[in-house]
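A single structure is presented below for examination.
Shown here: the complex without one of its protein chains, the others still in place.
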Amino acid sequence: MTASGLSVGAEPTVVRPRRRMSPSIYLVLALVALAVVSLVRVTTGAGNLTSSGTVAAALTAAVPIALAGLAGLWSERAGVINIGLEGMMVLGTFGAGFAGYQWGPWAGALAGVLLGALGGLIHAVATVTFGVDHIISGVAISLAAPGLTLFLAKLYFTDAPGGGQKQSPPIEDVPHVTVPGLSSVLGDLEEQGWFFVSDLAGLLRGLTTDVSLLTLVAVVLFLLTAYLLWRTPFGLRLRSCGEAPQAAESLGVNVYKYKYAAITASGALAGLGGAILAIASAQFRDGQTGGRGYIGLASMIFGNWRPGGVAAGAGLFGYTDAMQLRGEGAVHALLVLLGIALLVLAVVQLRAKNYVVAGVATVLGIAFILWFVFTDRVPPELVSAAPYVVTLLVLSLAAQRLRAPKWVGRTYRRGEGG
Amino acid sequence: MSNSESALAVQLRGITKRFPGVVANSDVNLDVRTGTVHALVGENGAGKSTLMKILYGMQRPDEGTISIDGKPADLHTPADAIAMGIGMVHQHFMLADNLTVLENVVLGDEPRSGGGLDFKTARARIKDISERYGLGVEPDRLVDELGVGERQRVEILKVLYRGAKILILDEPTAVLVPQEVDELFGNLRELKSEGLTLLFISHKLDEVLSVADDITVMRRGTTVASVSPGDVTARQLAELMVGSALPVPELRESTVTEERVLEVSGLTVTSPDGRTVLDDVSFTIHAGEVLGIAGVEGNGQAELVEALMGIRPLHAGSIALKGKDITRLSTRKRRDAGIGYIPEDRHRQGVLLEAPLWENRILGHQTKAPSVRGLLLNRAGARADTERIVAEYDVRTPSIDVAAAALSGGNQQKLIVGREMSGDPVLLIASHPTRGVDVGAQAAIWEQIRKARAEHLAVLLISADLDELIGMSDNLSVILRGNLVASYDPKTVTPEELGSAMTGAGTGGSDE
Amino acid sequence: LTGCGGSDGGDAGAQGGGSGELKIGLAYDIGGRGDQSFNDSAARGLDRAKQEFGIEVTELEAAQGETDAQKEDRLRQLAEAGYNPIIAVGFAYAGPLGKVAKDYPEVKFAIVDDYTPGTDTGDNIANLTFAEEQGSFLVGAAAALKSKTGNVGFVGGVNTPLIQKFEAGYTQGVKAVKPDATVQVKYLTQPPDFSGFNDPAKGETAANGMFDSGADVIYAAAGGSGSGVFRAAKEKGAMGIGVDSDQYKQPSLADVRDVIITSMVKSVDLAVYDFVKSVNDGNFKAGNKVYDLEVGGVEYSTSGGKIDDIKPQLEQFKQRIVSGEIKVSAKK
Partner (left out) sequence: MGRISWRSVSLGLAAPVGALVFALIVCGIILSITGHPPFEVAEDMLGSLERPRTMANSLNSATTYYLSAVAVAIGFKMRLFNIGVDGQYRLAAMLAAALAGASFMDSLPSVLRIAMTILAAMVVGAVWAGIAGFLKVTRGVSEVISTIMLNSVATALVAFLLNPDRLAVTVAGSNNIGTAPITEDGQVPGIPYEGSSSDVFGLIFLALAVGIAYWFMLNRTRFGFDLKATGESESAAVASGVNVKKMVLASMLLSGGIAGLVGMPQLLGASHSYSLDFPAGLGFTGIAIALLGRNHPVGMAFAAFLWGALDQTSNVLDLSGVPKEIVVIMQGVIVLSVVIAYELVRRYKLKLEQRDVGRALGTTKVPEEVQA
């Protein structure tokens, strides 16, 4: 019953890339995308599409999700599905609240990490030692964590100054940094409203102005993960546990140990994501995570189990979410972008003789464009769906062949290898 | 080579290993002399692999002692064994498909620089070993892209990389063609000349006789004989293994009729990444005829079978069954039209491991009596027919309610053969029907195919076992890089001729 | 009289009415005691009554995703255990309360935030409702008066009719001062996703968006997410308006209180206290009691002194609403 997913899907139409694209190609693609967005901004006047404010908000929104995604990556690379991310994030928010108000935000972050790691450890005991189905263990953790934290919050926060039964006392924020000088130059450029140049300036300004040190920590963790998992013996062994644990075992790798390490690290990262969320919100609140753990899981799949991809997925989600929260205008402009993207898909699919998909894409694409043309705004209730619709559509468009670690979701028992 | 009993690389004493319900090894003693090739033979389930895994630290014996180079060894994990200079190439490949050759090789013993993995050194060392033993392994390719022969060499390289002095090779030749086997044996002799000790398991007794210095025979978990290759023939060896005479694949008289059952023309298949894996393949099989396809694995056999079964989409070409075009039919419709299918990988495609035998009887026959009635399952019918198969095909099982996973591979295979033969198929596609199956079961399966052929069944037989191909086919074709390159008359062809055609070295066969 | 439910009404405690036998049962909506919002306000009223009348109190709380049957059961268990009076906080209790009240005619019930005309409410139910639109009107006027850009914002926690009432009153207040002012509106989440009341991060993002588009005052009717709005305001040197209680005084908001120019105080505590007192004194009255500006059920707060300069104008608006000259609509 292990729900590690069926392999059915896009395989007849897709080419598996023999060679990975070089970074410069990604850069060119990103710039082309920015140019298209810029074009839409210029024609629709929706400045929020690329303003530095949107970018900064996107970054803030993306960080907890990205860390959850990274947490999922660690666990799944070692072969264990972690659907308990949400629960581990909740533990992280509580840890941040508990330690944060007493000993400051850094202590809060650390406590979030520790509590998250504890959640990870429980998951490891259940899935590795007892061989329980990964989904079940994860669901149980996501179920019990909010109950436990609320239980503890009532115990510890009710009488604390400024706290309550469901919230911690306020936590201070960590320092924020700005690249000196750059910000104002970029700000001037951004204000000009020029095609492309101003958009690029907005983008860069948002990424270099008033950035929380914890965001930098998250960035470092992404780089560190990429290095650790793909450039060190430790990482190679860890990934081999997710691809072929028997092979790893036969070469003397202690698979259990690496799985334990990976899942605990996964919990720690999710916990940090929760802690960062709580610190950015200046307190722990019950129900604060609001499903970000699941979105993180989605961004991990979206990102093809790679750090860069996870960051991109979380960034896309954070960007659309920030955009919809900051004002409806940009979401209205987004309709055009989606319409164009769908029509491109339709053409591609038509050439691949995939008539059903092409037809659906054409109809949807035209519908989006007509929607834009005949309305002034997206109904506010629907605006909040933007991040989800965009993620879904981008994923359908990308049609990349996602490849999960081969052994993910399956139980492995020592000494049962053939 | 004759010198000294004293230089023993491996000495096993009184090894006993029990699994639930099975005693895999029972009081086994084994001596392996340093610098020799020592072969271990025995039928399926005799306990060879288990013994080797114990020697490699993957499994702990319940009783008994191990000495390496005269020193007692306490092996808890493969890491301990590796440290003592033991390396093992497993019966089933132990490779991570999604990692590169380099990563697979260095895993667990990585060169480091700073905290990181030193890719440069690793690459250099792999190239070095590869050149020294002529393995031709490229470090930066993804294992997923490699064929079986290449994977085999990666496995050997893994062991050499660790500087092993004692090499265990568990059925390394099962998936290789004769030329590759020769190459492998060349490598082994080279290793031996460098003073390495080799422990070698095989079911192919002629190979064993040609390469081994000593032979140990196992039967039912214990060693029954230790012989020298000069003293025995293959037949004697086989009798030691099974306690009876060795069965031979052969067809006797021809039953080929004029009725065309399967007509394939211009079959072309491209892989998802655009390569042509089957190129304009055409052939015909008549009722009562067995067409054998010989080829090195990875030359399009799997694609051919899957295309015929409707699992893989065609790029061009047509398929007709008894004159009816089935090119556009689904797998299910094709099976309904009378195609039986023995898949190459029984665990992946042949059985539901966790389902009981009677449910496995229904698999592939979801539309046919007696297992279904209309849209509903006919449980009673399916159960009754499973009992029949168990009896007729000698499937050894306590009941038809046990999970397929509880059966040994040979018994699973017999169940599959029985299932695919039921419902009177007109065409049987058999991929490696006896791979990994012991001699008793092999004989039973051959007998069933012979019987069905006499009743006008058409058979497409794909096998890596050339004796089986030659003995069981009415006609033989060789497949190379997606093309049918030659045809042979099995009565006249030798395995060597076939082998050179399969590797592209041959001159093309005799057309009939 | 500032409507804020401080603890300085204490001298009334002397006349404890003799009946120390009251057992109050109170059922909260989701969030319960500690939500720093209207549940908490109800809790304050209860605490005050408890202190003054020396009565026994039991509090129960709704769970996420529960059904009416569970709410009904909660009230019924209180009634069975002999609690009287029983207070239900939140409109979600309307249906269940109606059923239970019928079976326990001798028990006095109160429901906060609901009065549905036409449904039979029974003569043992007091409906305690609030004219949120009136209070919101005043803070809207304050926002318009304080705004230099003529551009103000409204951040609602979850898009429900109750919060829409706040928005409606606020917009009317803004327009009453500056008819051509812009009001930006954003609800953080859509029901049944109630995380919008608990997500300061979202509140901050939405507020930043509004400030970047020219707003300089934002009314945060968003429960716990409001703290994010205030933090954004503090960073941008802008202003914020609180909700439900005098948020300037809320300890958890101490470090951002400089930007809170006023709060729309909704005195659930007063209503709860009044209700308990009426039962205690033996003069319970069934039916709808609207806590509006006139009776101090809604108010704007002045702590911090940020709106001292415009207080005369606000008082004037207040008078005109109380007198009925200005009719504030509860609908957009």
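By letter and in written order, the chains are A, B and C; residue numbering begins at 1 in each of them.
One rule holds for everything that comes next: a contact is a pair of C-beta atoms (placed from the backbone, for glycine too) under 8 Å apart; a residue touches a chain by one contact, two chains touch by 3 or more.
This structure is a prediction, so every number in the text was calculated from the model and none was measured.
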(message) Let's see if you follow the contact definition: name the visible chains touching the chain that is missing.
(response) A, B, C
(request) Tell me which residue among B:209, B:377, B:426 or B:443 touches the hidden chain in the full complex. (result) B:377
(message) Touch as defined at the start, partner being the missing chain; which of C:74, C:231 or C:289 qualifies?
(response) C:74
(request) With the full complex in mind, choose from C:105, C:161 or C:287 the residue touching the hidden chain. (result) C:161
(request) Spell out the interface residues on chain A facing the chain that's missing from view. (result) 1-11, 14, 126, 130-133, 135-137, 139-141, 143-148, 150-151, 154-155, 291, 294-295, 297-298, 301-302, 354, 356-357, 360, 379, 381-385, 387-389, 391-392, 395-396, 399, 401-402
(request) By the contact definition given up top, give the residues of chain C that touch the hidden chain. (result) 58-61, 63-70, 72-74, 76-78, 81, 91-92, 94, 99, 103, 113-119, 129, 159-162, 165, 189-193
(request) Provide the residue numbers of chain B that touch the chain removed from this figure. (result) 18-23, 26, 45, 220-221, 309, 311, 330-335, 341, 343, 348-355, 359, 362-367, 372, 375-377, 379, 396-399, 401-403, 405-407
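The working rule: only the chains that are shown with their structure count from here on.
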(request) Based on the touch definition given at the start, go ahead and assign the chain network to line, ring, star, complete or other. (result) line
(request) Would you identify the chain whose C-alpha centroid lies closest to the centroid of all protein C-alpha atoms displayed? (result) A
(request) Between chain A and chain B, tell me the centre distance in angstrom, where each centre is the average of that chain's C-alpha atoms. (result) 44
(message) Centroid from C-alpha atoms only, then distance chain A to chain C, rounded to Å. What do you get?
(response) 36
(request) Round to the nearest whole Å and give the separation of the Cα centres of chain B and chain C. (result) 75
(request) Would you please write down the residue numbers of chain A that are in contact with two or more other chains? (result) none
(request) Please give the residue numbers of chain C that touch chain A in the complex, ascending. (result) 31-36, 40, 159, 184-190, 193-195, 198-202, 204-206, 208-210, 212-213, 224, 227-228, 231, 250-255
(request) Provide the residue numbers of chain B that touch chain A in the complex, in ascending order. (result) 56, 58-59, 77-82, 88, 90-92, 94-99, 103-104, 106-110, 112, 115-117, 158, 272-274, 313
(message) Which residues of chain A touch chain B once you look at their complex with the stated criterion?
(response) 11-12, 14-16, 18, 227, 231-233, 235-237, 239-240, 243-244, 246-254, 403, 405-406, 415, 417-418
